[in-house]
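All protein chains of the complex are present and in place, except for one that has been dropped.
Chains here go by letter, A, B and C, matching the order in which they are written, and residues are numbered from 1 within each.
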Amino acid sequence: MAKTVVGVLGCTGLVGQRFVQLLAEHPYFELEFLAASEKSTGKSYGSLSKWLLDTTIPENLKNLKVKNLEDVDKSEAELLFSALPAEIAKEVELKYAKKGFKIFSNTSAFRMHSQVPILVPEVNPEHLELVKYWEKGFIVTNPNCTTAGLVLGLKPLMEFGIKNVVVSTYQALSGAGYPGVASLDILGNVIPFIEEEEEKVERESKKILGKLKNKKILYAEFEVTASCARVPVRDGHLESVVVELEKDLELDDVKKAFSQFRALPQKLKLPTAPQKPIIVLNAANRPQPALDAYAGEPNRARGMAVSIGRLKKIGRKIRFFLLSHNTIRGAAGCSLLNAELALKEGYL
Amino acid sequence: MAKTVVGVLGCTGLVGQRFVQLLAEHPYFELEFLAASEKSTGKSYGSLSKWLLDTTIPENLKNLKVKNLEDVDKSEAELLFSALPAEIAKEVELKYAKKGFKIFSNTSAFRMHSQVPILVPEVNPEHLELVKYWEKGFIVTNPNCTTAGLVLGLKPLMEFGIKNVVVSTYQALSGAGYPGVASLDILGNVIPFIEEEEEKVERESKKILGKLKNKKILYAEFEVTASCARVPVRDGHLESVVVELEKDLELDDVKKAFSQFRALPQKLKLPTAPQKPIIVLNAANRPQPALDAYAGEPNRARGMAVSIGRLKKIGRKIRFFLLSHNTIRGAAGCSLLNAELALKEGYL
Amino acid sequence: MAKTVVGVLGCTGLVGQRFVQLLAEHPYFELEFLAASEKSTGKSYGSLSKWLLDTTIPENLKNLKVKNLEDVDKSEAELLFSALPAEIAKEVELKYAKKGFKIFSNTSAFRMHSQVPILVPEVNPEHLELVKYWEKGFIVTNPNCTTAGLVLGLKPLMEFGIKNVVVSTYQALSGAGYPGVASLDILGNVIPFIEEEEEKVERESKKILGKLKNKKILYAEFEVTASCARVPVRDGHLESVVVELEKDLELDDVKKAFSQFRALPQKLKLPTAPQKPIIVLNAANRPQPALDAYAGEPNRARGMAVSIGRLKKIGRKIRFFLLSHNTIRGAAGCSLLNAELALKEGYL
Partner (left out) sequence: MAKTVVGVLGCTGLVGQRFVQLLAEHPYFELEFLAASEKSTGKSYGSLSKWLLDTTIPENLKNLKVKNLEDVDKSEAELLFSALPAEIAKEVELKYAKKGFKIFSNTSAFRMHSQVPILVPEVNPEHLELVKYWEKGFIVTNPNCTTAGLVLGLKPLMEFGIKNVVVSTYQALSGAGYPGVASLDILGNVIPFIEEEEEKVERESKKILGKLKNKKILYAEFEVTASCARVPVRDGHLESVVVELEKDLELDDVKKAFSQFRALPQKLKLPTAPQKPIIVLNAANRPQPALDAYAGEPNRARGMAVSIGRLKKIGRKIRFFLLSHNTIRGAAGCSLLNAELALKEGYL
């Protein structure tokens, strides 16, 4: 099978770099061009910005000239991954989609649009159907970094009836991009505020866990209360989650629901899908960002599994800590998995 | 008025040092002896252990010989502050109390004892009455560091009917004592586990907010779900709190209830009592440990006020972040305020 | 004595805020206006920027309208403290000095100017004479933050003949201003590079320790090799210093030279002068930024003393670690002490 040619819009930031990293030697996709804002146009990718990841910048892309994100031509690629800032995405993504491009976007600009799915392939693969109703082209988004992990933890509980969710977060610095949080603000400190984050968690999780009916998504009806804080951690969003269920379960049933959870990406063996989307840790003091952020099989699925630990039952409430890698499962990795699903399901 | 002579049991650890610091030039109390375990007996306090606080060790205590905690004599002092480790406290405190000593203890050993109040003077001063029913001597405890802040935030909400509380914590390193947490474990990390802490928060808060009736404390009946995590912060426990109320309030009423809250210690003008026990912060990103841990008037009440911010209403739930200094309001400072109250109320 | 009215140019940054903090209720100076760049003009100081220091912003300045730094009038104040960025200072300071303003500047723009002293009152008070040779007005600078501490440690050794100096630094985050260093860059890391810093240390220390002769400064002739690195510390620059001397001293002589060092500011009892400019610490593991950055008497001289420890002798080389507070002794505090000296010496 010939690989599908793809490009990345907004290739210079932290999530853009993750896209570039994850697309290197991908079995389905061939990354052939990179685009960014005007001030980067024409420069070689290697010269443009600080490479922020733990692997080195792919050799074959170092000298690639970065294109202007306004001038992408369909003859070059029809599939675009987008890590654009929301304000720019708002101008650009819909325009391109209407021209026929297929866009897998990490940005929040169109997440709440009624024709755009917020897709997590293990959670709501059926929402992908929405793209059928576009005339040509489409936008598929992944959730914001905190929601991506959360909905993976909620999905196996859906069958027991979720009444409400209270989540408090311990979010990593990389979630704020680069340069992001000033060191003077966060060294030895916690900042209990991330702009618009709680609102995103609350509305996106209800859309993702909603039902597709008559070409529309009916939002899930449980209440979500999110409290988001930044901590001095490099990668990995930790979340303390309390879910009130309708059913009164044994804790073991919940544990089983988590550890045995498999979904469509696992069945389809998508390259970026971890064998176990949820890893249940029994050690008393896990998951920890420093130890568990990169859970998932080495290589393609690294950082794609969420880790869950410290399960406890209080009446009909289930409490656990959940950890997911915010720029992989919570951003570029999820978007890539979305594209893999779309390809396998014949939407590309 | 002559000052009451006092001693500190367990003077070498982090909380013991706070007692020593806070008792320096105290208007009611004169610290005249220090006691610790056998291995420290007979040595000068200044030589014994690493001084861990931001002020220097009081000059007049540097050369004080430390006594054996087994050999304290009532002729020296009847009032003892205790910062002993729980296992030692279990052996020692009750023995001394039965000999007639009046003990204000930070340790958990007797907190759940039916004759021992867990006292926070702004919250349950009436529980002090329990000490009347001892034959001679008594033990008064303060709550564990996380609970001390929490109950101050819950107290003003009691009149609106608390149905349940979900709290997630971001706890400082000093809460683990010294040497405490290994740097390799916590640098750039969060550890979502503190032994026995969640259990303490859950049971102590219900006792503190319970009612004294017929010489007994009837525990408060709401449900508390605590999730406790350690973060790389020096001082100040931050808590994300969601309280479900029976009444449907306006957010402004809650704000007022917090900011106008005054209690007995304020009325009695106890030396360690802050003028406002709760400080409501309006800035979007507060409270923060690095900025707000020492809230309260300079000198005696420094670190005794709790800070509350990010108030939000979701149906009948109220969400806020609360911060309190874990070794002052959450330990030695609270114990000292307890003793001040006891003195003013004639229990000493 | 009536207080001298003063203003601060560049009042919004980290050093500007230190000036504001240190000038509050100053016995010689009355801070009456604040100036910043055009975009801040006309706004109240309290609304302008994030207050970054551990004390609260002075009440009386909160509502003061900030002036445009281009429009300062001599009728308002003749003495200006400057914390301007170097590029702006280059345009503004000399212009004002020529109009007759007396400028005490923290910026590097004119430090190497032949008529401008880099003044550290304990080290080279005689260099202040240079201001006599200006027609009207003048500029007095303090050294960059690393040099300010270093020259205080070198001064007592000058009489023994310094042959060369090798210094490696461990510099705090606040030295980079705000927002300064990105948290992603420095969390759990050291960055062995600070732009232009090594050059500044090398040339400024030789000017400061030089001799004034015939209205000119003859630079000291020893060699300085500086290696500057940033560490994840909030305040306090630590320096590892190796000085090769001409004389072969006993280590005790060096210790004495440090601990007995007193200079003109101590004799004049300048308000911001610490009683002991150099504090020799005997503990094996000091000085440490977290413990010693604020050395010096509480209030006015807090953070103005340098701490020296770990003295060692290797042949004719003396090795020690030196710590000084980079935004107090290394910036605003030194500049203020310069102005105090100038006032007492009749230059204002």
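As a convention for this text, a contact is a pair of C-beta atoms (placed from the backbone, for glycine too) under 8 Å apart; a residue touches a chain by one contact, two chains touch by 3 or more.
Note that the coordinates shown come from a computational prediction; the quantities given were computed from them, not determined experimentally.
Shown chains touched by the hidden one, complex as a whole: A, B, C.
Among C:Ala35, C:Cys145 or C:Leu238, only C:Leu238 touches the chain left out of the display.
Residue C:Thr225 is the one among C:Thr225, C:Ser259 or C:Gln275 that touches the chain not shown. Only one residue from B:Pro125, B:Pro143, B:Gly188 or B:Gly330 touches the chain missing from this view: B:Gly188.
Of the options A:Gly188, A:Gly236, A:Pro274 or A:Gly309, the residue whose C-beta touches the omitted chain is A:Gly188. By the touch definition given at the top, chain C reaches the unshown chain through residues 166, 168, 170, 187-193, 198, 223, 225, 227, 229, 231-234, 238, 240, 242, 284-291, 309-310, 312, 314-315, 317, 319, 321. Touching residues on chain A toward the chain that is not drawn are 187-188. The missing chain lies against chain B, touching residues 52, 173-174, 178-188, 232, 234.
We take it that only the chains that are shown with their structure count from here on.
The distance from the centre of chain A to the centre of chain B, with each centre set as the mean of the Cα atoms, comes to 42 Å. Among the residues of chain A, those in touch with two or more other chains are 187-188, 232-234.
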